[in-house]
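To keep things clear, I will list the structure first and then write my remarks on it.
Shown here: the complex without one of its protein chains, the others still in place.
Presenting chain A:
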Amino acid sequence: MSSIQSTIETTPGAIPASTGKAPGNTPWTKRLFPYLLLTPTVGLLAIFTLYPLVQGLWMSFFKRGIVVVERAPATWPKFVGIDNYIRLFNDPDFFNTLAKTVGFVVIAVPAVTAVSLGLAILLKNRFFGVGAVRAIVFFPSMISLLITGVVWKWMFGLNSGLMNYLLSLIDVAPVPWLDNGTMAQIAVVIVWVWASAGFYMMIFIAGLTTISEDLYEAARVDAASTWRIFTRITLPLLKPSISLVVILSSVEAFKVYELVVSLTGGGPGRSTVYLIQTIYETAFTKANQAGVAAAQSAVLFLILLVLTAIQLRISKEKA
């Protein structure tokens, strides 16, 4: 496979040098062909992703009341420079949400990294049924977080949930999982980690299989402890996979929304309202704030951009 790949890459010009005398295939249409092939993808991305991004950034410099502007000139957006951003940074509610979201990321990302690395080490070696166990752990990451939220809301019920029943068996009083602000935030982290760990576990398993078994064998001959082997061999050699998982999961964690919709609805109170929900509410349910919502989106975009830039840098260093 790799030898085929390298021959392709070293052969310049996949198109034969002779432009061909094929009937109905003039060189001109041939040169146009790759552009035709790209048109649907580039067109859809331009309309539904790239143009909206530019338009969204542009909007963040305008005072815009409602999302859909009517034809009457009186309601047209007015250029206000960076006013929306100034408003944003003087808005304690926005800062509160931003801080809560960062708090979620700071707790959930190390948690999911540790859990998925642990799972990968546990399920790295082949044994009978390992494929099935990996699949069972991986499957939740294929289900929508909305459904996962429903499943766990049912697990976390105060007086009828399985979790509190299991706790009652060991004489622990019922935990108000979703009825107390702090507990609800913890519950969101637990469910998010449960739902995403399988995906990142597969990245770690891929990384672990690149570490030579000889290294472990040599360490065992030297009678190194399991902990020493882990900190001196596994962790350093797994650094690229760890950075990848940390960045990918950070991006996902900043976008946490669907899970909250079903699990807590943002509550109790507003304790589990994170950035995406705030942007949506500012844009579509508050009056006169569409420009502010565009500025909020720009802040989130900046955060994700920095994370992606770090990831690109890391993968370049690796290469």
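Methods note: a residue touches a chain if its C-beta (ideal position, glycine included) is under 8 Å from a C-beta of that chain, and two chains touch if they have at least 3 such contacts; residues count from 1.
Definition applied: contacts and distances are computed from a predicted model.
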Candidate names "HTH_3 family transcriptional regulator", "Carbohydrate ABC transporter permease", "ABC-2 type transport system ATP-binding protein" or "Xanthine dehydrogenase family protein subunit M"; UniProt protein name, chain not shown: "Carbohydrate ABC transporter permease"
Listed residues A:Ser212, A:Ser225 or A:Thr308, member touching the removed chain: A:Thr308
Which of A:Asn90, A:Asn159, A:Thr182 or A:Thr285 contacts the chain that the document leaves out: A:Asn159
In chain A, positions touching the absent partner: 1, 4-5, 8-9, 11-16, 20-25, 29-31, 33-35, 37-38, 40-45, 47-53, 55-56, 59, 67-68, 119, 122-123, 133-140, 142-147, 149-155, 159-160, 162, 165, 168, 194, 198-199, 202-203, 205-207, 210, 241, 244, 255, 257-258, 261-262, 265, 276, 279-280, 283, 290, 293-294, 297-298, 300-301, 304-305, 308, 315, 318
